[in-house]
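Note that one protein chain of the assembly has been removed; the remaining protein chains are unaltered in position.
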Amino acid sequence: MSGNTFGSLFRVTTFGESHGEMIGVVIDGCPAGLEIDTALIQKDLDRRKPGQSKITTQRKESDEVQIVSGVFEGKTTGMPIAALIQNEDQRSKDYAHIAGQFRPSHADYTYDQKYGHRDYRGGGRSSARETAARVIAGAIAKQLLAKSGIKIQAYVSKVGTIEMTQTMSEVDFTLVESTMIRCPELTTAKKMIELIEAVKSKGDTVGGVVSCVVSGCPVGLGEPVFDKLHADLGKAMLSINAVKGFEYGSGFSGVELNGSEHNDLFEEQNGVVTTKTNHSGGIQGGISNGMNIEFRVAFKPVATLMKPQESIDKNGQTVTVEGKGRHDPCVVPRAVPIVEAMAAITLADHLLRNRSARIDE
Amino acid sequence: MSGNTFGSLFRVTTFGESHGEMIGVVIDGCPAGLEIDTALIQKDLDRRKPGQSKITTQRKESDEVQIVSGVFEGKTTGMPIAALIQNEDQRSKDYAHIAGQFRPSHADYTYDQKYGHRDYRGGGRSSARETAARVIAGAIAKQLLAKSGIKIQAYVSKVGTIEMTQTMSEVDFTLVESTMIRCPELTTAKKMIELIEAVKSKGDTVGGVVSCVVSGCPVGLGEPVFDKLHADLGKAMLSINAVKGFEYGSGFSGVELNGSEHNDLFEEQNGVVTTKTNHSGGIQGGISNGMNIEFRVAFKPVATLMKPQESIDKNGQTVTVEGKGRHDPCVVPRAVPIVEAMAAITLADHLLRNRSARIDE
Amino acid sequence: MSGNTFGSLFRVTTFGESHGEMIGVVIDGCPAGLEIDTALIQKDLDRRKPGQSKITTQRKESDEVQIVSGVFEGKTTGMPIAALIQNEDQRSKDYAHIAGQFRPSHADYTYDQKYGHRDYRGGGRSSARETAARVIAGAIAKQLLAKSGIKIQAYVSKVGTIEMTQTMSEVDFTLVESTMIRCPELTTAKKMIELIEAVKSKGDTVGGVVSCVVSGCPVGLGEPVFDKLHADLGKAMLSINAVKGFEYGSGFSGVELNGSEHNDLFEEQNGVVTTKTNHSGGIQGGISNGMNIEFRVAFKPVATLMKPQESIDKNGQTVTVEGKGRHDPCVVPRAVPIVEAMAAITLADHLLRNRSARIDE
Partner (left out) sequence: MSGNTFGSLFRVTTFGESHGEMIGVVIDGCPAGLEIDTALIQKDLDRRKPGQSKITTQRKESDEVQIVSGVFEGKTTGMPIAALIQNEDQRSKDYAHIAGQFRPSHADYTYDQKYGHRDYRGGGRSSARETAARVIAGAIAKQLLAKSGIKIQAYVSKVGTIEMTQTMSEVDFTLVESTMIRCPELTTAKKMIELIEAVKSKGDTVGGVVSCVVSGCPVGLGEPVFDKLHADLGKAMLSINAVKGFEYGSGFSGVELNGSEHNDLFEEQNGVVTTKTNHSGGIQGGISNGMNIEFRVAFKPVATLMKPQESIDKNGQTVTVEGKGRHDPCVVPRAVPIVEAMAAITLADHLLRNRSARIDE
């Protein structure tokens, strides 16, 4: 079974290659009667699109969304929603030199071995350009979630070794979009940008972390034992290009604690149950508990460098891969809307799945 | 859609509660003609079973596997394989006191809210007892993988703040089973055991990390763009009770590197392509590249303490939850075969999925 | 992907062979809070079980259902429901002679070729004994459907060339169980029984038709374009052993009509919309329209004869297959609860699927 569909009830299928005519997405299972605000979709696409600032790739794409199915008189019809984005600024000739070469830490070698041949232009479908299609689906999912009061907000919390000091509960989300790096701690944001510029000037790249908070999530989302909410969120995040790790709540640092420190004690006030701490990251037993869902996603440094690297070609011969093409020195600022999109798709799916949890619903 | 099935072609469905009559598993999609060695299944169950050492829970279960479908004259028939384990040593009365209470950081509250009522005895299905069923499926998956030369080995690399110094490529796997903590670095193992005993004596618990290495994996497993091999491995791991994080290859620490440090340079010798480093953790573009697959899984401290904790009951009243029942002070030694099982199931699934990758296969 | 699971949200997986230790079923996705009446399950099993009358096989099975997961204090918990039936009266030695032979029009040859070997005892998993597991799932589905006022009733409408004269809307369902053939038109029932006895006395078999009516079905079940309600019902029926055809509403005879005769004209009274005729069989555009759902299922004559037949063995040598074992001369009386079960499973699945049709649900 191929892997181009995500979700069980809110099902997202993407298609298209980096240098093909267009990329697109089909969303099957979005309930009928949802008013679609195309401007909100476009806004998220603009947050992801290339060329938006000096610290992103300079490929120029207008990335305008065109909805061709499933929306009638402004509302979803229950039919599959299909949306397209034309590719405009391909420069396929920039890639002619790698047709027979394998760039280090790219998908060139594995795609070639698995499928026997590959569309090498711009990385074909392994390019992060595919994530624009996810952002469309995510923006529609967000509109569905908003009806249930669920909000998803991500930001850059670390670039290289530069890390925010604020915790996830201290963040002022109104500041996220105020800097090109999308880090809401402004002094740290400045340092991150400086680091990226320094790295870029050397033709090099650097990694980072995107943090994400889901607020307003009702109790009950998640399907044990395999489709625990955090397991599906983890898969969603790990499916994004360049992601190397996922943790939620206390994550990897929680292993150092004792149970008596780590347990989140319940309290109740006016019928509302909360926990005093949130090491659980809003999820207990794989099911949302009503607290904020908090998770972190690790992105490796971009593999494409603007300097020559040693590698091999299809015949196993040693070659020098030139540093050509247009690429991001650090992927995290553009990854913020992608993390949000995949979180939204996952939560929309679980929101619908939860409709079958009880006989009386 | 409920979540008790894992996998696309090698499909594992588990059933049963901690204090029900039995737990079981159905494996649909195991190819016909595979010789099943029941002793190997039992061996993995014994590595997971309670009461195996002084640092695990003292519940006594023989955990004997009984295969009731899908195997004829010692070989799989292509029909669904069903296997059962009887529950023996339930002490349901130990749980009567929590029928109306929500233990902190357990699944009690969320199950109750999602489903309207719950089998509270021993945690019902949210109990880690369910993972015994996964171990059966995993042991069968391992036998399938062995036919393709794939081997999966996990071990405990960290307990609390005590961590191994060896890297994943330096480990001597023959030592894993030589200590009850399943850490192959013996001096570190000793310290881990001491820590767990100290924590246990205070009625407390502690977290840990399980590391896992898959060797012999052919190039080509993984299904972009959503079912990348590491995305499915991540989901598999995150679906295990108490897991809070997953990382592969360079993981969270890789974000601090530059691309020029992080990129794995290819080399070729006698037709065999390898990489000089393995920050990619054996997976590039979501597809295995033939190097060892390496990942780490973070487990939180067990939530059940042997001391009283404050909480609330169904009516929102403050209550004191007593420290009863039999539980592990640290979950990681018993988690080692579970991590291996889920990795094996995931890889078996992708091994079969890869059979459709090319027209000429 | 193997094929032992049916349904999307109400998911039924069966396991077990005719002469194995037991057969069983796992139902994942039954909503929590449904009271389960085990007597109703047993009642349907008794309607299906062998040895119930002189016109069925004389194999003796008590077919007692044992629920081992997913029900607590009489109600479903939202966890997978697992149920088992022990096999008691296997006579595997009756089948030793066909271990290397292929019985005509059985699954022997195709299973052997597909899987390389097979459990030949009693037909293994290709035996209709597997349908007992479906009946359990169907009986639970019926209890779920009853909460929404949906009722499913099947009956034998044809045996050989003997056919009822009443139409589906004229049937008195209270008479179905009054005869061993389960035909509610009593004079016809008598002739059917006589035919079966005559056929049986010659060691031969005969086919028949089961008709089914679903009443009380709300408007809206069915998921165009591929999972139309009748398409899923058709697949459900065609998956039953010995079924050769499916038609709903006007079916094959409808092709002879003109549109002006065939169209069902709407009428409305007190807010209730009905149609004057029901050639649509209760389904329009793949979605239930509130009228009775009516369909017919064709069963071939049982392939096992009580007389010798010519065939071949594994080596392609001509052999004479002896007429041994215990079998039904006509499958339709025992097929009635199986048709109902598969209809119930399909409708339960679509009832849950429909919960996601609209934003405001």
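By written order: A, B and C. Residues from 1 in each chain.
Everything that follows uses one rule, which is that contacts are C-beta pairs under 8 Å (C-beta built on N, C-alpha and C of every residue); 3 or more make two chains touch, one makes a residue touch a chain.
Just so it is clear, the structure is predicted and the values come from calculations on it, not from any experiment.
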Contact with the hidden chain (one of C:A141, C:A154 or C:V199): C:V199
Residue ranges of chain A at the interface with the undisplayed chain: 1-2, 4-5, 8-9, 11, 13-17, 20-24, 26, 28-29, 32-33, 68-70, 72-73, 75, 77-82, 114-119, 124-125
Footprint left on chain C by the chain that the document does not show: 1-6, 8-9, 14, 102, 104-111, 113-116, 125-126, 130, 158-161, 199, 204-209, 219-220, 222-228, 230-232, 234-236, 238-239, 244-252, 254-268, 271, 273, 275, 279-281, 284-289, 298-305, 307, 309-312, 316-318, 353-354, 356-358, 360
Positions on chain B where the hidden chain makes contact: 1, 9, 29, 31-34, 76, 78, 144, 147, 352, 355-361
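The rule is short, and it goes like this: only the chains that are shown with their structure count from here on.
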Interchain centroid distance [CA atoms averaged], chain A/chain B, Å: 26
Of all residues in chain A, the ones touching two or more other chains: 1, 9, 356-358, 360
